[in-house]
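Here we show just some of the chains, and they stay where they sit in the whole.
We call the chains A, B and C, going by the order they appear; numbering starts again at 1 in every chain.
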Amino acid sequence: MPEIMVFAAAGRTVEQKRGLARDLTEAMVKNFGVPAESVTVQIVESALDSKAKGGVLFSDR
Amino acid sequence: MPEIMVFAAAGRTVEQKRGLARDLTEAMVKNFGVPAESVTVQIVESALDSKAKGGVLFSDR
Amino acid sequence: MPEIMVFAAAGRTVEQKRGLARDLTEAMVKNFGVPAESVTVQIVESALDSKAKGGVLFSDR
């Protein structure tokens, strides 16, 4: 309300995720005028062999 | 057809998931008038350090 | 927290959506033990020519 789903390859540190969640939420508050507590962020990670760009798995790049 | 995606923090038991899948499907059948067999439920779980509310990771709360 | 996304073909009435949102939320509260106010439901509707089963668009079936 709103919800932010981040689809990413696995492998980020907790520090990276912590910063991302904070900054994405801030961006939502600033631009959509919603309270921070109403914003949910979920990072949906997939293994490198489950994500592809240009038809090639990240594990093969 | 329809598909129900549940985005949740990890940590539920199989019993909880079993009950949820059953009841969500029943709710769909009852309200949308579709056959149960056409309903798919997927619970997309993320670790506590990959989900945040109010800009704060669940693992930090 | 958790978030429920329903991917459905367009064409349901407000009554159907109202009942679905209520019952899906109730199923979440009952099975996952979360407060109702923490549950978000979003119905993502697509036109009949944007959804397919068995490789055939709903608008062609």
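Just so we're on the same page, contacts are C-beta pairs under 8 Å (C-beta built on N, C-alpha and C of every residue); 3 or more make two chains touch, one makes a residue touch a chain.
Because the structure is a prediction, the values reported are computed rather than measured.
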item	value
Overall copies of the shared sequence [whole complex; 3 in view]	6
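FYI, only the chains that are shown with their structure count from here on.
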item	value
Distance between the centres, which are taken as Cα means, of chain C and chain A, whole angstrom	23
Distance from the mean Cα position of chain B to that of chain A, given in whole angstrom	19
Centre-of-Cα separation between chain C and chain B, whole angstrom	12
Residue numbers of chain A (touch at least two other chains)	3, 40, 42
Complex interface listing, chain C residues touching chain B	1-9, 12, 16-17, 19-20, 23-24, 26-28, 30-33, 51, 53
Residue ranges of chain C touching chain A (in the complex, touch as defined)	1, 3, 40, 42
Touching residues on chain B, where the partner in the complex is chain A	7, 44, 46, 49-57, 59-60
